[in-house]
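Below is one structure, written out as structure tokens, with a few remarks after it.
A single protein chain has been omitted from the complex, and every remaining protein chain is retained in its original position.
The letters A, B, C, D and E name the chains in turn, as written, and every chain counts its residues from 1.
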Amino acid sequence: MRIMVINPNTTTSFTDTIQKSCERYISAGTELIVTNPSKGVASIEGSSDGIKAAYHLVELIEANEGQGIDGYVVACFDDTGLQAAREVTSAPVVGIGEASLHMASLISARYSVVTTLQRSVSILQDNASTYGLDKRCQGIHAVNLPVLALEDKALAFEAMLKRSKEILEQDKSECIILGCGGMSGMSEPLSEALGVPVIDGTAAGIKLIEALVGMKLQTSKACTYAYPNKK
Amino acid sequence: MRIMVINPNTTTSFTDTIQKSCERYISAGTELIVTNPSKGVASIEGSSDGIKAAYHLVELIEANEGQGIDGYVVACFDDTGLQAAREVTSAPVVGIGEASLHMASLISARYSVVTTLQRSVSILQDNASTYGLDKRCQGIHAVNLPVLALEDKALAFEAMLKRSKEILEQDKSECIILGCGGMSGMSEPLSEALGVPVIDGTAAGIKLIEALVGMKLQTSKACTYAYPNKK
Amino acid sequence: MRIMVINPNTTTSFTDTIQKSCERYISAGTELIVTNPSKGVASIEGSSDGIKAAYHLVELIEANEGQGIDGYVVACFDDTGLQAAREVTSAPVVGIGEASLHMASLISARYSVVTTLQRSVSILQDNASTYGLDKRCQGIHAVNLPVLALEDKALAFEAMLKRSKEILEQDKSECIILGCGGMSGMSEPLSEALGVPVIDGTAAGIKLIEALVGMKLQTSKACTYAYPNKK
Amino acid sequence: MRIMVINPNTTTSFTDTIQKSCERYISAGTELIVTNPSKGVASIEGSSDGIKAAYHLVELIEANEGQGIDGYVVACFDDTGLQAAREVTSAPVVGIGEASLHMASLISARYSVVTTLQRSVSILQDNASTYGLDKRCQGIHAVNLPVLALEDKALAFEAMLKRSKEILEQDKSECIILGCGGMSGMSEPLSEALGVPVIDGTAAGIKLIEALVGMKLQTSKACTYAYPNKK
Amino acid sequence: MRIMVINPNTTTSFTDTIQKSCERYISAGTELIVTNPSKGVASIEGSSDGIKAAYHLVELIEANEGQGIDGYVVACFDDTGLQAAREVTSAPVVGIGEASLHMASLISARYSVVTTLQRSVSILQDNASTYGLDKRCQGIHAVNLPVLALEDKALAFEAMLKRSKEILEQDKSECIILGCGGMSGMSEPLSEALGVPVIDGTAAGIKLIEALVGMKLQTSKACTYAYPNKK
Partner (left out) sequence: MRIMVINPNTTTSFTDTIQKSCERYISAGTELIVTNPSKGVASIEGSSDGIKAAYHLVELIEANEGQGIDGYVVACFDDTGLQAAREVTSAPVVGIGEASLHMASLISARYSVVTTLQRSVSILQDNASTYGLDKRCQGIHAVNLPVLALEDKALAFEAMLKRSKEILEQDKSECIILGCGGMSGMSEPLSEALGVPVIDGTAAGIKLIEALVGMKLQTSKACTYAYPNKK
């Protein structure tokens, strides 16, 4: 099984963080490729960043068709370009935002998301509502760190720990979802400190794409996600 | 007042159709610019077409900043790149999909949308649900004509008339929304033939952007639609 | 174009406030009539006030049929008698409550309403939910001033400013909607003080009715809003 | 216990039909007054009829305050003026539309409403949605008889039987709700003919108001349903 | 009329509390049997307690078939085993959780629930959402007393009074629902102290089952609640 994980921004240190998380969770025997587009934006903070990143993400997937990729993970919590990605490949595609919400709902009755910036909150709420996965979600909150500030891991951990404690109390939640791909690697120590499960989206994405491939399931090409129409 | 209407696909005959509709509805004294990006896709049929078109739409709006545009209309019923467009300009931006749904809900208790292809139906349903404007919408249906087939106006009119009659009966609807920018120009004869109001999205977009500018309202730059963050 | 704006309560100083706001926003060439029923209630605070006002509003519209009115605005934020008004005239009718919610959703991802009294909050929530426009609405709140206390403009402005600041913080909203027709005139200074757009319902109503008339759209008489049945 | 049932239209033969249904279902020891306003409309078919009827209904309840009425039933399936009625009396008030939906949800997992005219369908859907009781409701349908045609009982029964059979099949429903006060008296024979429970709104209203009075519950006067404010 | 009220836990002092509340509210002429299964759990705090209690509840109802019971009340606020109970008897069955939500929505625009433990909150929210009765419910909260602690009536009353006051303020609610069968008996003094109506689920259940029997309504056996299929 050959899985490609795409960090849709161009910051390679982010790609490295994601690679480490993938390696920690990937099954023996799964071949892993972690990459990012060479053009686009350094981080995805809002919708226009998202469109620019998605454009290059779609190009990158198109360029890989026929190279034996069995499944793709889009490693941005906004699920940047996810629906479009599903059209341009026959392999299944999972976004780490949706993956996290699915996994959280299997292990908890109440979960909350902690993302980087407030400007992403409405985007994530729209996604959760579109998927239907806002039903058990008690809140989507910002820790108020820019995406790239996550690279200072110690500072980011402290900020996340403090904010997560507040949110568990306020939302009466029982599980925390890390709302940014760049938070990968933080889930296990944070879970230990908080005493509740913490979901790492990259791990969730990897395991769900393995699950789909293991079930021999591919994206339905019947209509909505068919290859783009010839004009 | 200076309004720019952008057909986000590259088919200039479409842009001409939209221009005619705009000219028919625009207020005296409003300066009108109707244009399309020079790069991208010939028509938007699905999400990957949408991403490609949105990329160039955002670029085009960025290029116009500082040129005295008071408001933008995105003239694709999918509201391609709408949230992103709101970030990159201080002028208000209206999509013709949302505009149509807003207008229909002011004049009817039950309305239905007729779009081109079934592959766009789920995209439009997600949009309507995200806006909340699915509450009174009785159905979103395809006439099963590719976008570019709309250029044969007589054929397209017959197909739309037949399909709209079926839908009014089936949905018990009281108003029809034309679910594609390329259907502009069809609303008045279709309304006459059907005996119910028919909404032309381009007209709705033009009038709503005039309304916003007339109220001196601009997109809130407080957070979600702030200019993209510097990295 | 000839537009009638009806303040559904009998307080003429309110009608004057609304008239001033209308004059500020109306397009050149639109003829404006601002009026109120001579019987009914001095202010609309709750459902029984609403029924009494609506009764006389409907009578007033019926009395104006055939007088060349192209469109009506119901200038109470409760949208008093709105559905009934649509039945008794062929001209389009817009309520300032719905108008405000539509406009806010075109320029912000998150908006909140500030109305006069807590007793109206559930009424406004039911309206927003019925329209579907509660999706992006982050809260409907009372400033806790009786409707007629709005006539002390300085006091009302200070109270609104303080309450709006609290609500922007609490709801993480990006736009404020003035939840009472009597707050007309306050939107521009309040917007300046708050740094976010503020929606004046009367202005929104005027511009939306102009937009509908400009599109040559009338209320669908197909069924729900048909003229009352003969018995 | 003294209960007043108000047919909000002025057709006394309707009031008689409702009286008969009430007498059939009322508990021994409950004193029953069935009445209608002397002014207003002969039947309620749509929103403007509703406003006119509600105005006189509210007047009638106000006139009865202090006369020892323990509870009111509003005997129109549109729940005409229900929220307003709750404000003007300290006694509890139940509408037969809401009463029917509550009762149906206690005895069936799937129920459908059959009302008189299509023009009332959207009104009833809005009510059900406002109450939340659209969750298990599989459809609201018209039998396409004007309200006053229900007075030909044999014809009305045949039409209702035929339409109910279609609806049970189409909606896969397990219970029918009679969607008009004038259908009172039809529930038991229709239930026998259909083999599923059939809800008579008047009966439901009577029994729910008895239940509330029996529990010593009155409408909360805390805020929304407080007596109208003095101006 | 012969009504059986079943406390689904095995704590007989609870059954006694419920019996007292029933006797207070039951109509003259209704024969009352209050009982509990002899096996199962001492209190229902969460889903596994619920399954164990439901198993014995269903057995108990099956054992009573043919004994002339006209209606059942399930006297646990979780509505333990309610759907199952409806299948195994021809008599109507009402749960005290649903009964309370129905009654509260007839007398108030905004109500809140106070239950015992936080672990039941998500269960009650799921119930309310499934019934659709979460629409007007402003919150479901825990007083943080174990179910059996309710037997210290003075302590429980003080705790409930304090928590209810907080909740009325926070939720801007106008009615309190007692979210546990063991709180029966507390509604009238609590209502007096709070100045808003307080709903006792047992009373609500008793009166609703009397109402259904009085309407001659039985659970629809058409499909979902048909007797269990023979294998």
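Note that in this section a contact is a pair of C-beta atoms (placed from the backbone, for glycine too) under 8 Å apart; a residue touches a chain by one contact, two chains touch by 3 or more.
Predicted model, so just to flag it, every value in this text is computed and none were measured.
Among the chains on display, the ones the left-out chain touches in the entire complex are A, B, D, E.
Contact with the chain not shown here comes from a single listed residue; of A:18, A:34, A:60 or A:208, that residue is A:208. When you scan A:94, A:117, A:159 or A:178 for touch with the missing chain, the hit is A:94. Mapped onto chain D, the footprint of the missing chain covers residues 109-110, 135, 172. Residues 25, 27-29, 83, 92, 94, 98, 102-103, 105-110, 130-136, 168, 172, 174-175, 188, 195-197, 199-200, 203-204, 207-208, 210-212, 214-220, 222-225 of chain A touch the missing chain (whole complex, contact as defined above). Taking the complete complex into account, residues 118, 121-122, 129 of chain B touch the chain not shown.
Criterion: only the chains that are shown with their structure count from here on.
Two copies of one sequence, chain C and chain D, touch each other mainly through matching residues, since over half of the numbers at the interface are common to both. With centres taken as mean Cα positions, chain E sits 42 Å from chain A. Multi-chain contact residues of chain A (touching two or more other chains) are listed as 118, 121-122, 129.
Chain-to-chain contact here is organised irregularly, matching neither a line nor a ring nor a star, and falling short of all pairs touching. Chains touching one another form the pairs A-B, A-C, A-E, B-C, B-D, C-D, C-E, D-E.
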